[in-house]
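Below you will find the structure I want to go over with you.
For this view, one protein chain was removed and the others were kept in their places.
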Amino acid sequence: MSLAERHIPDRLTNPLQRALKSWEALLLVVAVTVFIINSLSSPYFLDAWNLSDATFNFTEKAMIAFAMALLIISGEIDLSVASIIALASTAMGAAVQFGAGTTEIVLIGLLVGLICGAFNGGLVTVLGLPSIVVTIGTMSLFRGISYIVLGDQAYGGYPRSFAFFGQGYVWWVISFEIVLFFVLAAAFWVLLHKTNFGRSVYAIGNNPTAALFSGIRVQRVKFILFMLTGLMAGVAAVCLTSRLGSTRPSIAVGWELEVVTMVVLGGINILGGSGSIPGVVIAAFVMGMVTFGFGLLNVPGIVMSIFIGLLLIGVIALPRLWSMFIARRG
Amino acid sequence: MEQSPDPVISLSSITKTFPGVKALSEVQLDLYPGQVTALVGENGAGKSTIVKILTGIYQPNGGAILVDGQEIQFPTAHHASDAGITAIHQETVLFDELSVAENIFIGHTPRGRFGLLDTAEMNRQAQSLLDGIGAQIDPTVRLRDLGIANKHLVAIARALSIDARVVIMDEPTAALSHKEIAELYELVEKLKAQGKAILFISHKFDEIFRIADRYTVFRDGQFVADGLISEVGEADLVQMMVGRSVEQIFPERKPTVGNEVLKIEDYAHPTEFEDIGFSLKRGEILGFYGLVGAGRSEFMQALFGITRPSSGTCRIDGEEKTIRSPADAIANGIVYVPEDRGKQGAVIGLPIFQNVTLPSLGKTSRNGFIRMAKEYGLAREYTSRLDLRAASLDQDVGTLSGGNQQKVVIAKWLATQPKVIILDEPTKGIDIGSKAAVHEFMSELAAQGLAVIMVSSEIPEVLGMSDRVIVMREGRMVAELEGEDLTPETLVRNAAGIEKA
Amino acid sequence: EGAQEAAEELGNVEIIYTGPTDTTAEGQIEVINALIAQRVDAIAVSANDTDALVPVLQRAMDRGITVISWDSGVAEEGRELHLNPSSNPLIGNMIVQLAAEHLPDGGDVAVLSATTTSTNQNIWIEEMTAVLPNYPGINVVGTVYGNDLADDSYREAIGLMQSHPDLRAIIAPTSVGIVAAAQAVADAGMIGQVNVTGLGLPSEMAGHIDSGASQSFAIWNPIDLGYAATMLAYNLSTDVAEAEPGASVPMGRMGELVLDETNSGAMADPFVYDASNVHDFADIF
Partner (left out) sequence: MVKQLTSARETILFAAILAILVLVTTRFPGFIAPGNLIDVFNDTSPLIILALGQMAVILTRCIDLSVAANLALTGMIVATLNSVNPDLPIVFIPILAVLIGAALGAINGILVWKLEIPPIVVTLGTMTIFRGIIFVISDGNWINAHEMSPAFTALPRAIFLGLPVLSWFAIVIMVASYVVITRTPLGRAFFAVGGNPHAAVYTGISIGKTQFAAFVLSGALAGLTGYLWVARYAVAYVDIAGGFELEVVAACVIGGISIAGGVGSVGGAILGAIFLGIVKNALPVVNISPFWQLAISGSAIIIAVAFNAQSSRTKGRVILKKAEHAT
């Protein structure tokens, strides 16, 4: 055997080159373009308070999107997140009726989110059911429980201090929510990209069997991811409830699809296995800016959604069309 | 060569590139009617790639395919089969949820009234095809209910269901038992007699010399030589393949057996195996022989914590341990190199270095946080020890050839520094050069005091490597052979359940 | 249309008419945020949710924007005044009266509402329940919700007829529900036996009046409503009037809006449509 050392380099392309060609770079270009178009088309766009108000369009959804990104990378999905918000919010409202203070309310919101996540996770990992189906079921179930509890009523009367989470400002125009958004973005970035846990999420998403054969506790990791997603839905429920100051069972209807759209736009492979947190962060800004920009032009929401749909397909389709075009010419 | 007829099919200057890899570079290949051409080459030489080009699955980047002297193109698999080319592929490419007959005829099912599919006719034809190759399979059962060997027979029947002039067999014997291999040889003779051109790909030299008329050698995606088998010797062929001579296939070993590391008693499973017990010492290589489907893999997977045994005890270094998951097994120093590399071994989609460090993340991280430099270091150490061939360590394992993927999987386990390593068919589908490396490595591991369990269906490998052999049949241990008793005859007799004459 | 009419009359007013993607409070908040950002002078909102809009509307008022709600109201602290198309007790009374008129001997009546959270629906049903004792013989057997979706409302209406064989009338105080219920009655072959009534638009109901599925229904004039809301918003933001209990705020050709202790007032009485007049209005709204 010729042991003339065959040297294998660590990398062929350097990381910077790779970053420039990445999905995140493309998204960043989209984000900057949207920002420029917005500031040119409306005189109201470049205003600190207005921009601050605009962040509420996406912060809560993005918090869930971070956890959902991990879940989707691992090859699962949770369509019940919006319903978890409804149930968590209902539980918080009920707690208020029993005289709970702000701390208790928040804890109850988070706990209910965690329990709902564990319920989904249990059905998926213990009974081995496909998550897309399980969470279509729990999507009806969780919101259904809110309807049973509340019916046509609403819970209100949240304590004044509770309003801080959704309406408070940390400094000048910097709201509590946007700070929380960045803190969570950083935390999820570390979790996914810098820890063993994150690595096992990728391994599971690419090949669950081989991951299991490599000693990764696949079911446990998935269970934790479902709980994490539930917990983040709980966090979003706290913020949203605080921002609305009241709870109705119809709270956050349709958010699950917006969250998934955000995740996919962020470059997370819906089939699992790849994607990054910075992508999701940029996608959140793009979606927030687009809706706010259209809002300033008084475009009806439904027309706005055409654009979001086109963006979702276009951002994936254009690079592929481009490379097909190049291939045909070359 | 002058007296041979014109080739049925002739490939010239075929080039095929994948992103970052030139799999084939200007290779040529000719197939003659009524003759078997063996295509040999190391792992990653491009054998399967040329098969896929011939069957319309890949499109070449350059070169020409000539059928009867006419240039032709195969944009899809249909075009190739219309041109009379059929193949048994290296991977079993079948449909678990469809019936055997549907698998055989999918794509060209007989039609009945109104152009609708004629199921009865299809089942009849399937039955006669299966009978023709001596397979006792009911064409109406669902494929998922068949064992792996039978699946392979279905794949062969499928290839024969097309009335072809060219039959390609990419490692057809890898999953078959002796009896089935013998029947396959008969089949090849029959096809030859019908004047079909046959391309035969195998890493087993005894096979090649037994059935091939011609040979073509590829090395690293390039054409090296071709000619008549009768005019070359085994050593020449190996020399052409690896570009060097490989003298001795099994390393000489002086086993220095230490104290007992693993003791298994009464392992049983409700449906797969029962009454399994043995002990294993440091520095020992224990072979597991049996026909395919004897339940060896099932037992090994139970030992590794993938499935749970219904009863039995496992002692490691004298201490009783309960292994509930692969993570437990790894923690206790037992690791398993699975048989199904693509599904259970490599995490395709992740780069090589991440595959290698996956079970050792505890070592390359601090408090759960990853340290890249350590990861690359560990990956480099073990992949270079196995002489991996890759462009870079952050390349996706999916872009490696089968043999090189296997090396990554073995490297992954060695990096955990285990006490007991279980290798399930470690050289299945690996070329002769890498095979020797794996064997050498195995004996090195044993010499370093590691206990090795090797599951193998190849008698020379079992005999050449093992200190002791356990034979399994139908989920039970039927013999434990050592020293004098260890002969090809005793192995086959016990595995097949033939009474002593 | 009515808002445009008012804008033309006033001359110096620009109307921005917009709405969210879907009918949720969160969507409306995004729209209101965009309006605040454009520093509009006044926002007139018909709310999807009584309470949820309060914080954002308070922020609008903090930034000097006049906020009124109309049709479907916002809780008191979230707006300066609320314009009811008609007084709630009047509507509650009207819808049951429409049913009773055609049931001289009394009988079973059911309510088909929109969603469980629609503020106005719930108030009307409450008011209706309050005046029920004045209609002896009228027996309300249940309330179901069609979620303002044609198919759900249709299915609920069919369900009502099945589970209450003696049902004589369906009251649907929602324009989606009344159409779906009328269609369901027609399809079930119950015309003449079950009368559909409630609140609907002449353009949508004309066919069902003709078929007899509905004898009569009521509605206010939506053009007047848009006109009045615009006038009120204008008058408040130009400080022509103050919104306080007991005050009256002018609303152009619609007269004046007299505010009660919750700062809300009613525009006009609902108008009843039947076979005699429905076609005169079907082309207008």
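Should a chain be cited, it is by its letter among A, B and C, assigned in written order, with residues numbered from 1 in that chain.
Quick note on the criterion: a residue touches a chain if its C-beta (ideal position, glycine included) is under 8 Å from a C-beta of that chain, and two chains touch if they have at least 3 such contacts.
This is a predicted model, so every value here is computed, not measured.
Student: What chains on display are touched by the one that is not shown?
Tutor: Over the full assembly, the chain not pictured touches A, B, C.
Student: Which of these, C:Asp41, C:Glu76 or C:Glu204, touches the one chain of the complex that we don't see?
Tutor: The one listed residue touching the chain not shown is C:Glu204.
Student: Pick out which of B:Pro5, B:Gly132 or B:Gly147 touches the chain that's been left out of the picture.
Tutor: Checking each option in B:Pro5, B:Gly132 or B:Gly147, the one touching the absent chain turns out to be B:Gly147.
Student: Using the document's definition of touch, tell me which of B:Ser10, B:Gln35 or B:Ser99 contacts the absent chain.
Tutor: Touches the omitted chain: B:Ser99.
Student: For the full complex, which residue in A:Leu40, A:Val170, A:Ala186 or A:Val303 touches the chain that was left out?
Tutor: A:Val303
Student: Tell me which stretches of chain B touch the chain missing from the display.
Tutor: Its contact residues with the unshown chain are 55-57, 76-78, 80-81, 89, 91, 93-99, 102, 106-107, 109, 115-117, 140-142, 144-145, 147, 270-274, 293-295, 298, 474-476.
Student: What residue numbers in chain C mark contact with the hidden partner chain?
Tutor: Against the missing chain, chain C presents residues 116, 142, 144-145, 149-151, 154-156, 158-160, 162-163, 165, 176, 179-180, 183, 187, 203-204, 206-208, 282.
Student: Tell me, which residues in chain A touch the chain that this view leaves out?
Tutor: Its contact residues with the unshown chain are 79, 123, 127-130, 132-134, 136-145, 147-148, 150-151, 257, 260-261, 264, 269-271, 300, 302-306, 308-310, 312-313, 316-317, 320-321.
Here is the rule we use: only the chains that are shown with their structure count from here on.
Student: Which of line, ring, star, complete or other matches the graph of chains that touch?
Tutor: Basically the chains just string along in a line.
Student: Roughly how far is chain A from chain B, going centre to centre by Cα mean, in whole Å?
Tutor: A distance of 43 Å separates the two centres.
Student: Indicate the residues of chain C shared as contacts by at least two other chains.
Tutor: There are none in chain C.
Student: Among the residues of chain B, which are close enough to touch at least two other chains?
Tutor: Answer for chain B, listing residues that touch two or more other chains: there are none.
Student: Under the touch definition given earlier, write down the residues of chain A that touch chain B in their complex.
Tutor: 1-3, 5-6, 8-12, 190, 194-200, 202-203, 205-207, 209-217, 273-274
Student: If you look only at chain C, which of its residues touch chain A in the complex?
Tutor: By the definition above, chain C touches chain A via 16-22, 24-27, 29-31, 33-34, 36-39, 49-52, 54-55, 115-117, 122.
Student: So in the complex, the part of chain A that touches chain C is made up of which residues?
Tutor: Residue positions touching the partner: 42, 44-45, 47, 49-50, 53-54, 56-57, 147, 151-152, 154, 156, 163, 166-167, 240, 243-246, 248-255, 291-292, 295-296, 298-302, 304-305.
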